[in-house]
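One protein chain is absent from this view; the other protein chains keep their places.
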Amino acid sequence: MFSAETLHNIVTEMTQNYQQGVNFFTQEKRQMPNRDSIIHIIMGIRQIMFPGFFDEEALSQTVPDYFLGHNIMKLYHCLSEQVTAALTQACAHKTCTEENISQETEKICSCFFSALPAIQTLLLKDLDAAFNGDPAARSREEIIFCYPGFFATFVYRIAHELYVLKVPYIPRIMTEYAHDHSGVDINPGATIGEYFFIDHGTGVVIGETTIIGNNVKIYQGVTLGALSTRSGQLLRNVKRHPTIEDNVTVYSNASILGGETVIGKDAVIGGSCFITESVPPGAHVSIKAPQLSITEDMDSESPI
Amino acid sequence: MFSAETLHNIVTEMTQNYQQGVNFFTQEKRQMPNRDSIIHIIMGIRQIMFPGFFDEEALSQTVPDYFLGHNIMKLYHCLSEQVTAALTQACAHKTCTEENISQETEKICSCFFSALPAIQTLLLKDLDAAFNGDPAARSREEIIFCYPGFFATFVYRIAHELYVLKVPYIPRIMTEYAHDHSGVDINPGATIGEYFFIDHGTGVVIGETTIIGNNVKIYQGVTLGALSTRSGQLLRNVKRHPTIEDNVTVYSNASILGGETVIGKDAVIGGSCFITESVPPGAHVSIKAPQLSITEDMDSESPI
Amino acid sequence: MFSAETLHNIVTEMTQNYQQGVNFFTQEKRQMPNRDSIIHIIMGIRQIMFPGFFDEEALSQTVPDYFLGHNIMKLYHCLSEQVTAALTQACAHKTCTEENISQETEKICSCFFSALPAIQTLLLKDLDAAFNGDPAARSREEIIFCYPGFFATFVYRIAHELYVLKVPYIPRIMTEYAHDHSGVDINPGATIGEYFFIDHGTGVVIGETTIIGNNVKIYQGVTLGALSTRSGQLLRNVKRHPTIEDNVTVYSNASILGGETVIGKDAVIGGSCFITESVPPGAHVSIKAPQLSITEDMDSESPI
Amino acid sequence: MFSAETLHNIVTEMTQNYQQGVNFFTQEKRQMPNRDSIIHIIMGIRQIMFPGFFDEEALSQTVPDYFLGHNIMKLYHCLSEQVTAALTQACAHKTCTEENISQETEKICSCFFSALPAIQTLLLKDLDAAFNGDPAARSREEIIFCYPGFFATFVYRIAHELYVLKVPYIPRIMTEYAHDHSGVDINPGATIGEYFFIDHGTGVVIGETTIIGNNVKIYQGVTLGALSTRSGQLLRNVKRHPTIEDNVTVYSNASILGGETVIGKDAVIGGSCFITESVPPGAHVSIKAPQLSITEDMDSESPI
Amino acid sequence: MFSAETLHNIVTEMTQNYQQGVNFFTQEKRQMPNRDSIIHIIMGIRQIMFPGFFDEEALSQTVPDYFLGHNIMKLYHCLSEQVTAALTQACAHKTCTEENISQETEKICSCFFSALPAIQTLLLKDLDAAFNGDPAARSREEIIFCYPGFFATFVYRIAHELYVLKVPYIPRIMTEYAHDHSGVDINPGATIGEYFFIDHGTGVVIGETTIIGNNVKIYQGVTLGALSTRSGQLLRNVKRHPTIEDNVTVYSNASILGGETVIGKDAVIGGSCFITESVPPGAHVSIKAPQLSITEDMDSESPI
Partner (left out) sequence: MFSAETLHNIVTEMTQNYQQGVNFFTQEKRQMPNRDSIIHIIMGIRQIMFPGFFDEEALSQTVPDYFLGHNIMKLYHCLSEQVTAALTQACAHKTCTEENISQETEKICSCFFSALPAIQTLLLKDLDAAFNGDPAARSREEIIFCYPGFFATFVYRIAHELYVLKVPYIPRIMTEYAHDHSGVDINPGATIGEYFFIDHGTGVVIGETTIIGNNVKIYQGVTLGALSTRSGQLLRNVKRHPTIEDNVTVYSNASILGGETVIGKDAVIGGSCFITESVPPGAHVSIKAPQLSITEDMDSESPI
């Protein structure tokens, strides 16, 4: 059996650890937003954006207005609970009253839902880009239903709206949920134009201050990132990630880093390129064959 | 509170969006196959392929025939429901009767289950390849139970059979499920030989028209892909992805693109290579040391 | 309907397959540890490590000791069940009695829980590294709650303790769970120092015999791996993965391979580098601009 | 272990039993309605009948029409699935086409939902009767939320509507669900007037051909039943249960049996009475004190 | 399909019904306590009252204090949420501030948990009464684990404490839950002495103002009730139910009604008696044989 003394020692040491770093127990009424509820909200918005794909309810529509109206009210209710929690948790060291938070929540949620039709329009354009960009896609339906890159784009567009409305925690929880299920990590702060398509997607990273134009196509493993720092909080709010202009294609596993790096329109970046300086419009950049060393007839066990 | 007028406006705008792009509400009896049921089928097949690993039922086997027979009947029932749904949904613009769909479903399911023993044999060979290819593997049991690359291969082999039988939607839903949980995206249309092993796996992409021989070993982040296009649907059914011959090894994050690109037998492709042309048999390709720029004594904050 | 004859044939063939490779039905009392229970243990440890973030229970703390004491007892109970199962399953070909296994389990679990306070201390240092290393992080809370790299590090540190205590199966099941949800695959055998930070994380692979110093920062897609082998079991227990010294930064998609490869302290490895030989301290390695081929004004449909 | 021979014998004997009595396996496409779905429908109707009591959704109502409209559509969809199943299952020996069943289903469901407002009005009257009839009731809210007799009445009124529309199986499944949870067994065929109140309720039985007037109050354990028969099916559709006129009160555990038995208006039936003949209006019937034998000073262990 | 016009009509009529009787939508922030949470609290209290019977947690007790302390804190947290909800909902027409409700909640919960040890002592005495009163009981364990009468008594004793503390709604929700699962309906307002035993229990009703002494034994179907009234609210707070003195036994289906009815100590009430006047101490009351009419040789189909 577990000895009582050992147990007491562990309890004592961990209780002491609680005093350090993060204040785990001090703020009784505050609490992180609820991750499950936020996922529920994402899924609920997906159901009204693409009715008939992710629910059975839409199938019995005599009057679509009732379906939409009721579901928006429900989602409004859920979201305002989470936004309230997030604002309360975030104002730890500020003076914000319940009254203020309630008004702020209402304003945010009202703006957010008013933006949904425009986001839906954007997503229908992203859908076109995906269909035209992938010969393996059998139909638009398949893209809506299965494509992780499209899912990540959908979640980003929702989360970005909340980011713009300065909602704490929730946008990042949303995009990390998409990250978990698609392998695509788009920071909700990024700015992304129309007709955006991420193919396959696993390993894509798009940083907070990235700016992406229209008709951009990105493959799996692509990083649009920042140069590394060890004292990161000083750079908060500085543009640290690149600008990608219209019609650019970036192949798998390429990395483009730095806030002043601009990839000019119509450029093509080859796979595995590591780019820290700007590329002119129309340029095609790649690690060309000459740089590759080819050696024949080696022993098959010698790895390279 | 949410104003009634704002709500009405959102409802109206989104209802209008429903008219565009995808026909969300028009086909009353049709419906996408059910993703949860398809996952259930994958898991059910895994249970009979590897009894004793993913269920408690197998542990009480007096007569294994009953276990197998009953579970196959259940899975047959589940799969035929989903195949019926998929065929119905797909024939939106064709003339296909319930009668036809029912016969087609029966034929597909019968063929599929008849192929299971052969698929099981293939998987036992893949298991050998993994065990012999990874010194970190403690046992074959560990590979069956934990290895994401093996799981992705298992799902691909199941999905590929349905792809060959021309089942719509379901094969892709299956492989995207594996993609979500393993980071490995194998298109169900790919052709893959015996003793196949993907190590670690995250970020691997294997395109629809890829052909892979026997004894091929692939690491995380490897793309066997197509060159990009903006008008993808014209290339449907064209061979767009590479051919990888027997005994090839491809290291992490390498990309091999194009339908005419052939990696000859026994070749080794180094990490991060970006290959758009064929490589002869036995060749070892890599970004060699000379191409790497090494600069010492830089300020540690300057990133590169 | 499914013909009875076809069904019988499938049953017969699969029953025959069961005779090969893995002994599926032979060992009646043995069983793999339960994956769901192991996930439950991970989540339970996370709740006591970071109270108030992943449960509602912590919010009602009159006396934190009760919270900690009770939850540790519950987790002890769960873990000892799984350790017993794992030891029993693993000793297939050895002579180990229930008595031995019970004593061994008790010793392991007692050591494991005694190590938790020290692991918690390490994680609070990792948290500092993440906060200082990422300007996009709004707060330490956000990192605990959302960052997949931090989650993978947490799971690794737990699993590593069990690996050191020679628990079979469970450490790997734990890290593969983290792999699934973060895209980060850290083998529980790896040795990792203080103030470790993985940013974004998808595609990171850290092999079993890797040694990592303090203050190391690693980006998405980085492999710290072994050279490939086709007869892997011979290399078991040999050091096959690199050593990364203090203060090293490795950018996205770089691969560093081989047991004798050492990346010297303060070095920076650029994105997509493929490194199979040691790099001196302070060196900055990258695929520099000259190696990139830039061609302007090409037809936009020609991919590279 | 369980011997294979024993197992085979059991399988054989039970397979033979399947040939008798009920045809368990013969009608492949038919199936009983789904009990869980029917419970779901009951609960869904309760939510729209008494919004704000059994769901959180109603709490966020900007526009109650959306709440009602959407939920009715959903319930319509659910109910029509179950009605279709019930009609299909019931027409085992008749000639009914899918076409017929579909039309019949639509007619039934349309009538049923059109009747809901009137049923709701009746229930608000039953609520008044309960509130005025029970000094222990603190509020109407408490009755809606907690009273099993009111719940049984609610389910009966719903089920009765479907009974009148000649839906097979479903009405009885509904009332047996209420029976399970309230102890009150009202056959859906019974006819019950306004302002009906069952107090406490456990053990109440109200038979299929019972007729109950307005303002009737019934206590726990009361049977309004039929005289026993051993060849029951001959009596199908014959009036076998009593008639209870307006303003009657029946105390606990009284039984009133027979199709020609009439309890006249304003009558009061005392507890435990066993009545098989009519009682005139205004009569008060009881097992009076003289019929009770009282013996004092007996040994306390002698039971009576 | 469901016609849009029919749907609109139903929506309109039901919306109008909402204006009557109960105010369904008017009080935005108020809400009934949550029934599932209340059940959760009952079950949680049962776990700490009878550790080792209804949970696995208790089995791993190194230090029982942690088990108790942590679970009481959790239950305190749950209960105070529900008490707050109940007080808020109940004060619809009063002026009560959040501040008041919060203080009141704290006082109630503190008193309630302080009373638990004494309630536990009472229950151990009820357990003795059941074991000594039922030869069919194999052990005290079986009574704790299976006996519905004991479960109903347990829930009553908990609910009664909250009733005494004037908590609205919750006590009744608790006893109605016990009613559903045991068939025993004990109003939380009843006063019940030590060593109480209800055998079998289905159909037992014990009214709000009943007073029961020590060592009383009651069988299934027994009513300790009030005389009927049609204007019940006038009688609120009046003693309407009987007094049962020490050592009384009441057999199955007997009814004892009225606030002034006293069953003297050591009395025995026979089955099916209907009693509306007091019975002296030591009396044995029954419907004796002479009152029963026995007729032989009737046709077996004639029911009586």
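Some observations on this one:
We call the chains A, B, C, D and E, going by the order they appear; numbering starts again at 1 in every chain.
Convention: contacts are C-beta pairs under 8 Å (C-beta built on N, C-alpha and C of every residue); 3 or more make two chains touch, one makes a residue touch a chain.
All of these numbers come straight from a predicted model, not from anything done at the bench.
Note on the chain not shown: across the whole complex it touches B, C, D, E. In the complete complex, the hidden chain is touched by one of E:9, E:34, E:120 or E:233, namely E:120. The hidden chain makes contact, of the residues E:7, E:73, E:190 or E:224, with E:73.
Considering the complete assembly, chain B touches the hidden chain via residues 56-57, 59-63, 65-67, 69-71, 73-74, 76-77. Across the interface with the omitted chain, chain E contributes residues 48-53, 56, 58-59, 61, 64-65, 68-69, 72-73, 76, 106, 109-110, 113-114, 116-117, 120-121, 124, 127-128, 131-138, 140-142, 144-148, 181-183, 200, 202-203, 215, 217, 219-221, 227-230, 249, 251-253, 257, 268, 270-273, 276, 286-287, 289, 291-298, 300, 302-304.
In the full complex, the hidden chain is touched by chain D at residues 1-3, 6-11, 13-18, 20-22, 24-25, 28, 31-32, 35, 89, 168-169, 172-173, 176, 179-180, 183, 185, 187, 189, 202-205, 207-208, 221, 223, 225-226, 228-238, 240, 247, 249, 251, 253-255, 257, 266, 268, 270, 272-275, 277, 279-280, 282-288, 290-291, 300-301, 303-304.
Assume only the chains that are shown with their structure count from here on.
By residue number, over half of the touching pairs seen at A-C are also found at A-B, the match among A-B, B-D or C-E.
The greatest centre-to-centre distance from chain C, using averaged C-alpha positions, is reached by D. Computed from the mean C-alpha positions, the centre of chain B lies at a distance of 23 Å from the centre of chain C. Chain geometry summary: the mean Cα position of chain A and that of chain D are 52 Å apart.
Within chain B, residues 1-3, 7-8, 28, 183, 202-203, 221, 228-230, 249, 251, 253, 257, 268, 270, 272-273, 286-287, 291, 300, 303-304 each touch two or more of the remaining chains. Judged by the touch criterion defined above, the protein chains form a pattern that is neither an open path, a ring nor a star, and not fully connected either.
Chain pairs that touch one another, listed by label: A-B, A-C, A-D, A-E, B-C, B-D, C-E, D-E.
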